[in-house]
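Report on the following structure.
Missing here is one protein chain; the remaining ones are kept as they sit in the complex.
When the chains are written out, they are named A and B in that same order, and each has its own residue count from 1.
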Amino acid sequence: MNLNTSILKYIEDVKSGIFTVEEFTAETLQRIKDVDGDVHAYLSLNDSVLNDAKLIDQKIASGEKIGQCYGFPISIKDNICITGTKTTCASKILENFIAPYTATVINRLQNEDAVITGKTNLDEFAMGLTTEFSAFGPTKNPWNLDYVPGGSSGGSAASVAANECLASLGSDTGGSVRNPASFCSVVGLKPTYGLISRYGLISYANSIEQIGPMTKTVKDSAFLLNVIAGQDANDDTTINNDNVNYLEDIEDGIEGKKIGIIKEMTTSDGLSSEVSTATKDAIGDFESLGASCEEVTLPTIPYTVAAYYTITSTEAGSNLARYDNIRYGYELESEGYEYNSYISKSRAKFGPEVTRRIILGGFVPSAGHAGKYFLKALKVKSKLISEINKAFEKFDYLISPTAPVQPFKFGEKIDDPVTLMLLDYNTVTANLTGKPAISVPYRVINGLPIGMQIMANSLNEKLLFQSAYALESKTNLPEVPL
Amino acid sequence: MVDEEEIIRVAELMKIDLEEHGEHVSRVKKMLEYFDILDQIDLSSEEITAQQKLLNELRKDEFIPNDKKLIESLKNFREHYVRAPKMN
Partner (left out) sequence: MTKIGLEIHCQLTKLESKLFCSCKANYREFEPNHNICPVCMGLPGSLPRLNQKAVESATSIALALTCDTPEKIAFFRKNYFYPDLPKNFQITQLNVYGDMSVGGEGYVSVEDKKIKIRRIQLEEDPGRIIYEGASERTKITLVDYNRAGTPLVEIVTDPDFESPRQVRVFLNILSDLLENLGVAEPGLEGAMRADGNVSIEGGNKVEIKNIGSFHDLEKALHFEITRQQSLFERDIEIAQETRHWDDRRKITVSSRSKEEDQDYRYFLENDIPWVKIDQSTRDRLKENMPESISSKKERYIEKFDIAPQVADIIASDRYYSKLFENAYSDNNAKDIANLITTDVIGFIDTKEKQQNSKITSKHLSDLVDAINSKTITRNSAKVALQEIVKSGKDTKFVLDEMDLGQVSDSSEIDTIISKIFEDEKQAVIDAKERPETVNFLVGKVMQKTKGKADPAKTLELIKSKLNQ
């Protein structure tokens, strides 16, 4: 049985009886046992996964109405809540937190008969780009175990790349789906802000983050978006997408389309020569597909990383204030402590990056400093939105490499905060503007992947998938060597 | 220039104990210094905006009782009350 298959192919095979859901799930479970000791993509596994699979087989056998997922195995980033299971955010402070309710995206997956394999690793509270900030140890890149898988949804990307599931749900605040997708050679989508319900996603920076599908193919990404997108009464920020079918017309191509090559993202200091070469190749591919490419400048981009970190730490400082260990959390006897010393003691369980972001989040919006940092950051966001809207009057797509560099070794960049921040240089624009962006696997050079990023205007995911599918069809990538 | 004393004071307000984490201060300072780049962009004509909704798109006023056992799934509760450390 080939585990390196797409969701769509899997569904065909289950329908035509080539294998049962249980057989495929058992094989996947075996694969996890074989490789996850090295990869460490998962933080916890679903104990009843085989039983869940069996129930779907029974449904199929009895001719009952079956959901469109046909029991395909999907992993979930461990910052999304599922009733009765641990949701840790890869943090010691939530090590024993059992969610008493289920996220909307999980309900939608389960209603369509997807099978959840388990919860995947991430940088603590999704703050990071390498999974090195997970309190439970980093995830390794399946392409080379000495290298980082990207982050923060590194566990999700690695689980898909290592064939430990067929797809995963990650979350993307500043590139947390697209960056690991690029590093692990999977497809990662950050949808339009409000397209997917965040109910049940543990907030890091709620004004810009979205849950996003991580898949092996562009078509799978569109399929998964069909299942989870749309307005949700539990999330006031969700928007109506008129039930668009994202798979429809996906093979229409991009002939005659106009593509803007974002100058600031393709000429920045941090861009590696491999990534730069790959980007030129990709532009050539787009042109050969009948699109016209032209450089476009968005002059605000050099300020976006500072704006992004200012906004996200402000929101994180507030969103993470609730972790005072009083209503839920870990065991720490309150006897002998006064309130303030108790919560300070409890919050010492936060890891180093989260701790720093919380301090930053206390600083940049404070009465004495908001004018210099936070309010400016919000205005950078406004300015960037005007600029990108103007660009979309002319272009159908804006492209760049997803990350300025290929995966790097563990420990290589963790000590320099500014270098780490700049890894987000190409991805934060989509979050700050709310626009959809997708990372498509494009090259494997020296055994390490490179992804291309395509952005489209708000709610134009269908158009976005058409270009991603077209680019994907021009690639011929090797299989993961694991 | 960012004052380290102030970073320490802010950390305290955020209930972050820096006793064992002195190295955080210098790293936070480095990040703040990077944010100085925000002083170089002209933002005078920008306004702050946000997502908008119509009044009638909001949740309707309806009482739906929640599962009564929620309190039992939380720690630190005692005879229905949540127990907090003593206040000063």
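In the analysis below, a contact is a pair of C-beta atoms (placed from the backbone, for glycine too) under 8 Å apart; a residue touches a chain by one contact, two chains touch by 3 or more.
Since the structure is predicted, the reported quantities are computational estimates derived from the model, not experimental observations.
A.B. asks: Which one touches the absent chain: A:Val14, A:Cys81 or A:Leu195?
C.D. replies: Checking each option in A:Val14, A:Cys81 or A:Leu195, the one touching the absent chain turns out to be A:Cys81.
A.B. asks: Out of B:Glu5, B:Glu19, B:Asp42 or B:Glu62, which residue would touch the omitted chain in the full complex?
C.D. replies: B:Glu62
A.B. asks: Taking the entire complex into account, which one of A:Asn46, A:Thr314, A:Thr433 or A:Asn457 touches the absent chain?
C.D. replies: Only one listed residue reaches the unshown chain, and that is A:Thr314.
A.B. asks: Using the document's contact rule, name the residues of subunit A that touch the chain not shown here.
C.D. replies: Within subunit A, the residues that touch the unshown chain are 79-81, 87, 89, 94, 97, 99-101, 103, 198-203, 206-207, 233-237, 314-315, 317-318, 321-322, 324, 326-328, 339-340, 343, 362, 365-368, 370, 374.
A.B. asks: Considering the whole complex rather than only what is displayed, give the residues of subunit B touching the chain that is not shown.
C.D. replies: Residues of subunit B in touch with the missing chain: 13, 15, 48, 50-56, 58-68, 70-71, 74, 77-87.
The rule is simple: only the chains that are shown with their structure count from here on.
A.B. asks: Nearest whole angstrom, what separates the Cα centre of subunit A from the Cα centre of subunit B?
C.D. replies: The separation of the two C-alpha centroids amounts to 23 Å.
A.B. asks: If we count contacts the way the header does, which residues on subunit B are in touch with subunit A in the complex?
C.D. replies: 6-7, 10-11, 13-17, 20-21, 24, 27-28, 30-32, 34-35, 37-41, 43, 46-49, 51, 53, 58-59, 67, 70, 73-76, 82-88
A.B. asks: Taking the touch rule as given, give the residues of subunit A at its contact with subunit B in the complex, in rising order.
C.D. replies: Against subunit B, the touching part of subunit A is residues 98, 100, 193-194, 233, 236-237, 300, 302-303, 306-307, 309-310, 317, 321, 324, 326-329, 331, 334, 337-345, 347-348, 350, 352, 355-356, 358-364, 366, 372-373, 375-380, 382-383, 385, 417-418, 421.
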